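Note that one protein chain of the assembly has been removed; the remaining protein chains are unaltered in position.
Right after this comes chain A.
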Amino acid sequence: MSRPVDAAANAALFIADPAHQETHDRLVWGMRQHRDKAVAAIPEWERLRDLASKLKEHTLTHLDRYLEQFEANATKRGAQVHWARDAAEHNEIVAQIFLDRGARRIVKSKSMLQEECGMMPYLAGRGLEVVESDLGERIQQLDHEGPSHIFVPAIHKLRTDVAALFAKNLGTDPDDSEPHHLAEAMRQNARPKFLRADAGMTGANFAVAETGGFVVCTNEGNADIGATLPKLHVASVGIEKLVPRARDLGVFVRLLARSGLGSAMTQYTSHFHGPKPGGELHIVLVDNTRSARLGSPEFWEVLKCIRCGACMNTCPVYRRSGGLAYGATYSGPIGVILDPGFDHRKYGELPFHSTLCGSCTEVCPVKIDVSGQIAKWRRVIASEGLMAPGESIGMKALGATLAHPATFHAAEAIGLAAIAHLPRAVVDNPLNPWTKHREMPTPPAETFRSWHERNRGGA
């Protein structure tokens, strides 16, 4: 059983180094400012957010149908569709595809899902050589770290860090930290690897039920190199990535890059429909807790997330603590509401790594109430703490809670009561070093669900 992540202690380390902390804050906030400019140029922005939210809600409330439709159409186009219940099944399927075809050298583009599955170490253990093709992701791979941000994975590093890393691994001049030179060095190093790859791997930003294809958004075009050069292409797709129709992409693609980076689109928005002539395309549809979350009235809305990163860029805690402090695949506000669902005990502190300022909710292009979700997770963690104190808190307990909504509602109510009635000493410690510096929020008088049922019941 993995030890709980102490995000506050990790953040303290990052904050202790002003050069890293200040640069990170400035760059990440800069993306938020770019986002605001891009949004101001689209008068119908709020209408688009509303549409995106409804489209996702529609898809998720009919997800079985859209998954079947996607599978049928993808198969019709000649792709091979696989299903994976969890990370282990995903990794096993992927490894087997490569091993069966004698593919040893694989280039992959960035995929948060593959990170989530811990795929890289697994494939390495099966004797496969996998190279990251995204510059930031490659930097992180060379440094044996996970991504600290959804689309700029090495944003917590200074150029001098990258120079030192490349000097060690690529033989570049350690004193030359000019970003253009560093990027060029990586381009020169990566090309031969692209050219000799046996297979390419990607994730997917969107999968279209109507057409049986999927869309990958990158700025470097690295997914395209990996997918168009070798004959074999394997894509990992979370089951929540479905959108019904091609026309719906107009809504999501318009929102995605503007929300995250502040540019109108990613430089490459790439569409894959079936294998290239003489090639093979494998699509692995991955569940890994998603279907369980779908059954939680309180937490299913997180499945609407399109991984744009806007909530990270705007978050005052993320900006200062850096993404690695979260000790998880997903960091920032989206991490806070995703990670505890994977491992309740390990990530139990993350929901307290937030000021609940609400900025994440404001910027979310699919209208997830991110800060509301954070508050709900606090209640769950608190209530689990009450019911199973100390070492016995386990992810089993969460699994059961998420799987049985009734239990969850009871737990949630207990959680509210707990926050309202416990003496401060209990609330502050050991749940939450974060509260050393701040007050716990006043818990609402009733749960969202009971409010919802009272006010919207029968709707």
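We adopt the following convention: a residue touches a chain if its C-beta (ideal position, glycine included) is under 8 Å from a C-beta of that chain, and two chains touch if they have at least 3 such contacts; residues count from 1.
Just so we're on the same page, contacts and distances are computed from a predicted model.
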Omitted chain (choose from "LUD domain-containing protein", "Urease accessory protein UreD", "Phosphate transport system permease protein" or "Carbohydrate ABC transporter membrane protein 1 (CUT1 family)") - UniProt protein name: "LUD domain-containing protein"
Contact with the hidden chain (one of A:37, A:126 or A:168): A:37
Which of A:208, A:311, A:324 or A:338 contacts the chain that the document leaves out: A:208
Sole residue of A:152, A:207 or A:328 that reaches the chain not shown, by the stated touch rule: A:152
Touching residue (missing chain; options A:91, A:111, A:133 or A:383): A:133
Touching residue (missing chain; options A:9, A:124 or A:195): A:195
Positions on chain A contacted by the hidden chain, ascending: 23, 27, 30-31, 37, 40-44, 47-48, 50-51, 54-55, 57-58, 60-64, 67-68, 77, 83-85, 89, 133-136, 139, 152-155, 157-159, 162, 179-180, 182-184, 187, 190-191, 194-195, 208, 211-213, 219-222, 224-225, 227-229, 239, 244-251, 253-254, 261, 263-277, 281, 285, 287, 291-292, 294-295, 297, 300, 459
